[in-house]
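Before I ask anything, let me first share the structure, which is written out below as structure tokens.
All protein chains but one are shown at their positions in the complex.
Let's turn to subunit A:
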Amino acid sequence: FKDDFSTSPHLFTPMSPYDVELPSRTTEDVFGSQFNQPEELHPDFSSVDLSFLPDVTQDNKERGLCEDSHETPEECDVSVQRNEDSGVFTDESSSSNPDATQPSPETPGVSPHLSPMTPVTPASSASESSGIVPQLQNIVSTVNLACKLDLKNIALHARNAEYNPKASLEEFAAVIMRIREPRTTALIFSSGKMVCTGAKSEEQSRLAARKYARVVQKLGFPAKFLDFKIQNMVGSCDVRFPIRLEGLVLTHQQFSSYEPELFPGLIYRMVKPRIVLLIFVSGKVVLTG
């Protein structure tokens, strides 16, 4: 692995907003999400100068920081600096921030809503470092159909819909609809908001959401397609060696939570990029957020 940030800008030119590290602090308000986005960690890294790392997180955009500004103390990438050899995560800790090799200095203020979506194949900068490419397993997106919906009516007229307002314990007032291609599930609320889950790529999620909107239209509602947004992406990969979680939690204490009494995996809240990793003893890793 070559920690060579000087060459990385030439490797990859972002073409669409999706090339940028997509912020996703919105998993809290998405049904079914289990892992809350970590709020700011405030570790004391004031002595560490990480200004060479590009700022591409949503937080920095909101604060109006420019791309090559100095790191604020909160947004430090400790995983690069703390390259201690725990015997477990040697090179992996350096490659844990793929966005360091995919900077987008030209698009500091990119907002996540998109217009023309060009198909995105991120340059294989991540795979150059470790040979491991996470596979996308699930995409969660939301869209606003912008009209009030009669859920009972939808459940009566659609074959692929379930609606049972008193059944579940949580008094869940939504229609659950499914389509076969792309194989996804949608939660449709009477307010007109919709959540689409199960797609394996952002494009598939958008296509699926459009199909659900078309179904709702065909049922007689004036459904629009506003504010489509990817809320969460879940990926998985395998580093192909066993991991001493009890060692990892010691060397990366500020970011790790390993409680074998609760859950067999270690929950690693990475700061930059802001994602949550579930790391298991088998070497399998789930990335979400």
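In this section, a contact is a pair of C-beta atoms (placed from the backbone, for glycine too) under 8 Å apart; a residue touches a chain by one contact, two chains touch by 3 or more; residues count from 1.
We take it that contacts and distances are computed from a predicted model.
Its record in UniProt calls the unshown chain "BRF2 factor", which is the match among "Cell division cycle associated 4", "Autophagy-related protein 13", "DELLA protein" or "BRF2 factor". Only one of the listed residues, A:Leu149, A:Met194, A:Val215 or A:Val271, touches the absent chain: A:Val215.
Not every partner is drawn; the one left out touches subunit A at residues 1, 36, 38-39, 41-42, 87-88, 90-92, 117, 119, 127-133, 135, 152, 156-160, 179, 181-182, 200-207, 210-211, 214-215, 218-219, 238, 240-246, 249-250, 253-254, 257-265, 280-283.
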